[in-house]
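Here it is, the structure, as structure tokens.
Note that one protein chain of the assembly has been removed; the remaining protein chains are unaltered in position.
Labels run A and B following the written order; every chain starts at residue 1.
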Amino acid sequence: MSLLKLEEIAMWFGGVAALKNFNLEVAPGEIVGLIGPNGAGKTTVFNVITGVYKPTRGRVFFMDREITGLRPDLIAKAGIARTFQNIRLFKGLSVLENVLIAHHLHLKANYLEAILKLPGYRKEERRMREQSLALLERVGLANLRDEPASSLPYGLQRRLEIARALATNPKLLLLDEPAAGMNPKEADDLTEFIAQIREEFALSILLIEHHMNVVLNISERIYVLDYGMMIASGRPEEIQNNQRVIEAYLGVNEDVED
Amino acid sequence: MVTQKKRNRILTVIAILFLVAFIGFAENNLDLYIVRILNVCAIYAILGMSMNLINGFTGLFSLGHAGFMAVGAYTTALLTIPPAVKKQIFYLAPLIEPLDRINLPFPLALLVGGILAALVGALIAAPTLRLKGDYLAIATLGFAEIIRVVFTNTQTITNGALGLKGIPALTNLWWSFGTAAFTLLVLLSLINSSYGRALKAIREDEIAAESMGINLAKHKTLSFVIGAFFAGIGGGLLGNLLGTIDPKMFSFTFTFNILLIIVLGGMGSLTGSIISAFIVTIANEYLRFLDERINLGFFVIEGKVGMRSVVFSALLMFVVLFYRHGLMGSKEFSWDRFLAGTGQLYQRTLGRLIRRPRKGGYAG
Partner (left out) sequence: MAFDLFLQHLSNGISLGSLYALIAIGYTMVYGILRLINFAHGDIFMMATYFAFFGIVTFQIPWFITFPLVLVLTAALGMGVEAVAYRPLREAPKISILISAIGASFFLENLTIVLFGGVPKPFPAPKLFTDVVQIGTVSIQKLTFYIPVVTLLSLLGLVYLINKTKVGMAMRAVSMDQEAARVMGINIDHTIAFTFGLGSLLAAVGGIMWGMKFPQIQPLMGVIPGLKCFIAAVIGGIGNIGGAVIGGFILGIGEIMLVAFLPNLTGYRDAFAFVLLILILLYKPTGILGEKTAEKV
């Protein structure tokens, strides 16, 4: 049984094919990597999964239910959360508010109950706060809870984005280049962190990354994209020695650490 | 020892008591002219807060607010004008049934006006809310204009270009300030709730908000409808203050004046809108001398022609260019900041004068 399944996905923008005949599967509890040169279409895959784009062809299944082209908020409610390549935090809002907002989708009270501050709503609000603070503790941001998100240094912003995604209580987490801009030590910490949250939050994770160390160390399987097509898939060891993969990457990537 | 929170609460209660006493006094003793200005201030505060909800908190650039005000104003007016008067003013074409006979108590009429405005808001929301930025602005402006044109042409319901006269003067300081307080409470409660956070998230980054499970259409509509509701009530209060309304009043100029207020006050601050509404309305009156023309009454809302508007639009440009965040930015009034600010002000001005200079010349 696969948790997430992409079937023959094609994504055309005008005359340009961003994705062609793309297939992918993520099993429950797995960490799967998605790599490829810049512009290969990796983020497009995320956008297709989360409903930001409706694929030109093909279907997306999540927990055996078709979710192709559903609205992003419905997909989030179904249990898929993501971070963004260019960090899309709610900049003007505080660290805590960023995480609190991600709890909103589970709110049962309606807006009237919220305005009237009825006990049912108050209870839910308290629970959301407790959970948010716990999450912030877990990622080490609790002491910055009232700071505006934009004031955080880059690395902490990335952590906040992950915390926010976790707050939606997902079953599948899509991480878009979480290690971007990190030095080797930070990247190692992140690898450790991803492994931990997989356990703690019972997640499956699909990970786009350029940091080869991170991807190779943590993924159970890897898909390789080039020009919108999958050129290889398999276990990290297989991918590392795959000729086509090496060719696709030739001349790219100063941040490959050996 | 009194905690900060307790002190703030006490201060708020004292302020409210003072305000109530003031209103009681004003209603009975103050010059009618001043009372009228105060009423207008409060109404503008309501209109400002309601527009701020949509534009400032949710980030939707809606320029159609005058349309909601018009719906509310006309509804409340039609429901409160006595049938005999209605017969008189609808002399070109009679008012349709059953409107010609209906007469409702003021609070109910206001409520109906607000609800109707909210309904119009819901109708407009559906097609327009998927538009972005400029398109949304023009579309909402278009809808407001359509409403105005329709009101100008439906002789048998709105009396067309003639407008409605003889609207009973039911608005007094209790109503206007009371409604303003009510609006503030409701909107504050909304903003501080999870729904309020969702609206702010939409303002900050729509795509991220949607990816975090927020239904954009539903929440934008919510903001729109609630904003329209209070705009309608504000319009109703206005109609019953001025005594006459006509479609020309609810032009884009009106929306622009409210926009000016919320930009000056800070687009993300409800209390900012209140403060700014008072400042702008009073300044508008004070600057009346700049106008070359003689005006009957002091309809702050009618397309004010003359120097005053030149000054005001220049002011708006100035604020937008240099003080984009307005008076309060996105913060609400807080006793802590107010007291701290006043304390500092005192230190820097009177404090220096009162403190005795030490020997050696320089005051600590």
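As a working rule, a contact is a pair of C-beta atoms (placed from the backbone, for glycine too) under 8 Å apart; a residue touches a chain by one contact, two chains touch by 3 or more.
The structure displayed is predicted, hence computed values, not measured ones.
Could you tell which one of B:Ala26, B:Leu104 or B:Val150 touches the chain left off the display?
B:Val150
Considering the complete complex, identify which of B:Ala118, B:Leu259 or B:Leu327 is in touch with the unshown chain.
Touching the chain that is not displayed is residue B:Leu259.
Write the list of chain B residues that the hidden chain touches.
55, 59, 61, 127-128, 131, 133-135, 137-139, 141-143, 145-146, 149-150, 152-153, 207, 252-253, 256, 259, 263, 267, 292, 305-307, 309-310, 312-314, 316-317, 320-321, 324
Methods note: only the chains that are shown with their structure count from here on.
Between chain A and chain B, tell me the centre distance in angstrom, where each centre is the average of that chain's C-alpha atoms.
42
Please name which positions on chain B make contact with chain A in the complex.
These residues of chain B touch chain A: 186, 189-190, 193-195, 197-198, 200-201, 203-205, 207-216, 222, 268, 330.
Touching chain B in the complex: which residues of chain A?
50, 52, 71-73, 76-77, 81-82, 84, 88-93, 97, 100-107, 109, 111, 114-117, 121, 124-125, 128, 164-165, 168
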